[in-house]
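What you see is the complex with one protein chain gone and the rest in place.
Chain naming follows the written order as A and B, and within any one chain the residues start at number 1.
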Amino acid sequence: MTRIRLTALALAALTAAAAHAQSDKIKVGLMLPYTGTYAALGTAIENGFKLYVEEQGGKLGGKTIEYFRVDDESDPSKAVENANKLVKRDNVDVLVGTVHSGVAMAMAKVAKDNNTLLIVPNAGADAITGPLCSPNIFRSSFSNWQPAYAMGLVAAERQKHKTAVTITWKYAAGDESVKGFKEGFESKGGKVLKELNVPFPNVEFQALLTEIAATKPEAVYAFFAGGGAVKFVKDYAAAGLKDKIPLYGPGFLTDGTLEAQGAAASGMLTTLHYGDDIATQKNKQFRLAYAKTYKLQPDVYAVQGYDAAQLLAAGIKAAAGDLTKRDAVVKGMEQAKLDSPRGAMTLSKAHNPVQDVYLRQVDGQSNKAISVAVKQLADPARGCKM
Amino acid sequence: MKTRIAWIAAFALLALLPGLPEPIGTAFHLELGAQVLTMAIFALSLQLLVGCTGLVSLGHAAYFGAAAYVVAMLAPQSEAGNGWWLLAASVGGAALLALLIGLLVMRTRGVYFIMVTLAFAQLVYFVVHDTSGFGGSDGAYIYFRPEFRLGGALLFDLQKPAHFYWFTLASCGLTVSGLGMVLRSRLGHAFAGIRHNEQRMRAAGFPTVAYKLASFVIAGGFAGLAGFLYAVRNGFVNPEILSWHQSGNALLMVILGGLGSLAGAMAGAVSFVLLSEWFQSLTKHWQLLMGGFIIGSVALLPHGLVGGFRALRRTRPAAREIAR
Partner (left out) sequence: MDLTTFLIQCLNSVQYGLLLFLVASGLTLIFGIMGVINLAHGSFYMVGAYMAFTLASLTGSFALALLLGLVLAVVFGYLLEWVFFSFLYEREHLQQVLMTYGLILVFEELRSLIVGDDVHGVAVPAWLAGGVPIGHDMSYPVYRLFISAVCLAVALGMYLLLKKTRLGMTIRAGSVNREMVQSLGVNITLLYRLVFAGGVALAVLAGMIAAPVSSVYPGMGAQVLIICFVVVVIGGIGSVKGALVAALLIGFVDTFGKVFWQQAAGALVYLLMAAILLWRPEGLFKPSQS
C-alpha cells in the first residue's frame, strides 16, 4: 500500500516539476500604485507594458504572459510585504515596479535577497543603479541625475546663465536632482547661489518665491512632481517671476500637468528623455496605438512601461524562452538595443538607460522636443561595483 | 484559568503552522504570519495605554519606528549583528524615547493629549526623514538578520522562515503574558483605576502622573519589540513607519478588537491585516470596502470584536432562561 502511495507521490512530484520547468507561461508581477497620488502614473506604466506585449501577439519568446498585480499605495512601510506577495506567494519570474523611490528601494532589497529579476519602470533613485546595482536589477526609465545634469548644461551653455537658485522638496529625489543640476551647471561656469528646500510634501511656496525674488538669480531650477509641480509653476507665474527669472526643471515639472497649469507654463524649457512629438516613426506608431487601445494620450510613464516590456523581451529572446537560464537573460538585457519611442536606447553597465535627453519647450498642451540637449547620456553610477 | 488554557491552546495551534504541508505551510504564509504577529504585538502595546489606562495616543508609531531605526543604524553592514545587543538596544531605545516624550506630555488631557502625542511623533518623523544620516526619505537597509548566540553556538537561524516565525510567536506570547502579569498586578489595577476616574485615584493618594508615565514607558517598550521584529523581518526601514498613518492603524486595530482586552488587540490586528489583504484581492477600489467595513463594524459592534463576541455568548443563556 505504502509503496503504491509513495510511487504515486513521486510521479506527481515529477510531473509537477516537469510542468513547471517547461511551463509555457511567464509570470510578470506588477507592483505599481493603483490608488493614491501616483495612481495615474501606475496605470500608464501598466498600459505601456501591456501594449508592447499585445503588439507581440500576447507572447514573449513564445510564452504567454501571466500578470499578477499588487497595489503598492506608494507606501514604503508596506513595500517589502507587498513585494513578497509577488515573489513568494505568486512566484513571479520577473518583478516590475515602481513609481515611488522609497518603495523601489524596498523592492530592490527583496529582488536581491531572492535573486528575482527586477525591472524598474520609473523610480529614479540614483542608488538603484548606484550602490545597490546588481545583475538582476534593471531600469527602463532614468536616474534622477540624468535630466537634471542635462538641464544644468543647457542652462549654462545654451541659455548662458551665470547664476541660479534651486528649489525642491526635502527628500531623496529632490536632493539627487539638484545635485545633478549643480554638477552640470557648475561644470560650465555657472554658480548655484542658494539651494532652497520645502519640507515634503508641503506645497506652500510663497515664502520661498519671495526669497528667490530677493536673491535675484539669472535662473531657477525646480524639481517637483504631480500636484506640487502644478502649484509651483502656477505660483511662480502668479508671483510675477515667470517673465523676469526663467524657470527650468526636469520634464516632470510639466509632464501630465499642462492642462492644470495652463498659461503659467507656456514657453518653459525642460529636459527629459522623452518628448510627446519626437518625430520618429516609432514614436508616431506608439502614440497612435496607445491612443487607440486606451483612449488616452501616452506620456513618458507609458513609454517607460513599454520599454520595460521590450527589455524583458530582449532577455527572454536571448535565453530562447527559458527564464531559468538567468545569465543568458541578463546578458540579453544588458546588450539590448531598444527601438524605443524615445529614440535609441541601450543600457549602461549599471543597468540604467543610456539615452538622448531632449530639450523641450511647452507649447500649448504639449511638450515639444526642440533639440537634443545631450546625446546618449549615461548616469555615472557612482558607487556601483558591477 | 479557562482563559489561560484558551491562550495556551491558541499559541500551541499557531506554533503548528510551519509543520503544515503546502499550500498552507509555505514560506510566504509563515512570513505573513510573522507580519500579523508583529502587528499584534504593536496593537497589544497600545492596548495597555489606550484600553487599560485610558490614555489615547496617536503617536505610538514613534516608538515602533525608533526601535526599527536603532536596529538599522546599529546593525553591521557586512555581517550579521549580535541579536541580544540589537534587541536590548532597540527595545531600550524605544522605552527611553517613551520616557522622554512621556515626561513632556503628561500634563495634557483628553483630546489635547491625543494631539500632543501626535505632535511628538511627527517631530521624530521629520527628524528621521530630513536627516541623511538616517537614510532620509529613501530609508535604510539591514543587510543580515541578527544572530542569537549562546557561548558561540547559534541558538536558532532567523534566516529560516520557520525559525523566525517561532521567534515572533514566542515574542508575542511573551508580550501577552507580560502584559497580563502587569494588568493583574497592583500596577495594572492602578491603571484601571486611572482609566475609570483619575481624580478619585489622586484623591486616594496615588501618584497618577507616575503611574501614567509607567504605562507609557511599558507600552513604548513593547512597541519597540514590535519595531525590532519589523526591522529584522523586512530588512528595510523607511520614515513612513513613523508616520501618523502607522499610529492611526494601530489605534484602529485596538478599537476594532475591543478596548481593554488583550485578546481584542490580537483579534483586531489579525482581522485588520487579513481583511486588508482580502479586500485588495477583490478590487482596485478596496479602500472603499475597508472604509465601509470600519464604519459598519463601529456602528454595529461599538465594543469591538470582543464585545460582539461577548454579547453573542450572553444572549444564548438568556434566551434559554426566557424559554424556560
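Basically, contacts are C-beta pairs under 8 Å (C-beta built on N, C-alpha and C of every residue); 3 or more make two chains touch, one makes a residue touch a chain.
Being a predicted model, the structure only gives us computed values, none of them experimental.
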Next on the checklist: For a quick check of understanding: of A:L193, A:A239 or A:A328, which residue touches the chain that isn't displayed?
Outcome noted: A:A239
Checklist outcome for this item: Of the candidates A:A39, A:L193 or A:A344, the residue in contact with the absent chain is A:A39
Next on the checklist: In the whole complex, not just what's shown, which of A:P135, A:G262 or A:G321 touches the removed chain?
Outcome noted: A:G262
Next on the checklist: Of the residues B:F120, B:Y211 or B:F228, I need the one that contacts the missing chain.
Outcome noted: B:F120
Checklist entry - Which subunit A residues touch the hidden chain? => result 35-37, 39-40, 43, 170, 196-204, 206-211, 213-214, 216, 226-227, 230-231, 234-235, 238-241, 244-245, 256-257, 259-262
Checklist outcome for this item: Logged for subunit B, residues touching the omitted partner chain are 50, 56, 104, 107-112, 115-116, 118-120, 122-123, 126-127, 129-130, 244, 248, 251-252, 255-256, 259, 285, 287-288, 290-295, 298-299, 302
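FYI, only the chains that are shown with their structure count from here on.
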Checklist entry - If you look only at subunit B, which of its residues touch subunit A in the complex? => result 26-28, 31-32, 35, 126, 129-130, 132, 136-139, 141, 233-236, 238, 240-241, 243, 246, 280, 284-287
Checklist entry - Contact residues on subunit A for subunit B in the complex? => result 34-35, 70-71, 75-77, 79-81, 84-85, 88-89, 101-102, 105-106, 109, 113, 125, 127, 170-173, 175, 199-200
